[in-house]
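The structure that follows is given in the form of structure tokens.
Left out: one protein chain. Kept in place: all the others.
Now for subunit A:
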Amino acid sequence: MQQPSEEPERNSECSAGTSGESTAVRQHESTPGGGVEPKEPLIQLYLADSVPLLWRSAHVKLARERLGVVGAAVGSLARQPRQNCRLSRPVQLLWEEARFLLENGRAELVKALKPQNYEQEIQSYAHYLERNHEEQQTFALEEKKQVLKRVMEDKCKDGASAPSSIQSVKGSLDSLESSFKFPCSAVMVQLCTARARFSYTPEERLWLSAELANPVDERQKVRYRVFSDLREKGYYLTSAGKFGGDYLVYPGDPLRFHAHFIAVCVPLDKETPFSDYLSLSRLGSNVKKTILLCSPSQTDANYVHYTSIQWSGMV
């Protein structure tokens, strides 16, 4: 699960602004003519209240399977919305996760623009509804036919049923075409999760987001260095707020594995009372995880010191 470090060239893409186009064609998608292997689309990050969110399932999948960025699903699950065990899109990312994606050139920050041509979109929406109704009607008709046919076959095979009843089924099957009605209320309509279809507006890429591009304070700087180092070592990370640490460290995908460590980010030069470490290790042993003190090196930008605490016995 090591992510490849090749960086998709960002600069070639920012040359022409996509914001002016009314159609929703993304530049990096419209250039498959290059002939080489189809490039992976950039993961689109949306900011809501300065929280980075992923909306498209393809992007969530890409982030998790290729880059090991897990995030946390916060939306209701489509098939069973009223429970909290399994949640769905949107997927909320940690600040460090979003930055990690951006730094690796695998994501872009996008922002919705106001759609420009309402009349046209309303028209095409009405058209879509009409077509949707028609097509579903043909499916429903077909389904009904199949049911009736099966009923007739069963009756013929049975032999016991009166010929009049077979006749009546046959009659209704014949008149089905003309009598069949598929009411509007029975049409299935989609409630889109991510922005799509006619309301899909050209989106403006935000190249520089002050919040995501640069760590705000020293703590964020330390946290990010620890995050990227552990991620590059192949670990999966999630937030460890409820364990009193910074990250929970998993040996593999959190879907299948237990976390081994609770990572606590401590700058090297920070003086911490010993009681803090005691309470941390006490907590760690209670939840059967190892406390990992992570301190980025002050001399080597790519090195992080890891220390773990263990109770020791004295005989």
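Definition applied: a contact is a pair of C-beta atoms (placed from the backbone, for glycine too) under 8 Å apart; a residue touches a chain by one contact, two chains touch by 3 or more; residues count from 1.
By our rule, contacts and distances are computed from a predicted model.
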Checklist entry - Which one, "Exosome complex component RRP45", "Phosphatidylinositol glycan anchor biosynthesis class T", "TSEN54 tRNA splicing endonuclease subunit" or "thioredoxin-disulfide reductase (NADPH)", is the UniProt name for the chain you do not see? => result "TSEN54 tRNA splicing endonuclease subunit"
Next on the checklist: Using the touch definition from the top, which of A:K170, A:R195 or A:K221 touches the missing chain?
Outcome noted: A:R195
Item to check | Contact residue for the chain not shown (choose from A:H258, A:R282 or A:H305) | outcome: A:H258
Item to check | Touch list for subunit A against the chain that is not drawn | outcome: 24, 26, 29, 32, 38, 41, 44, 46, 48-49, 51, 53, 55-58, 60-61, 65, 71-90, 92, 94, 112, 118, 121-122, 125, 131-132, 135-136, 139-140, 183-200, 238-239, 241-242, 251-253, 255-258
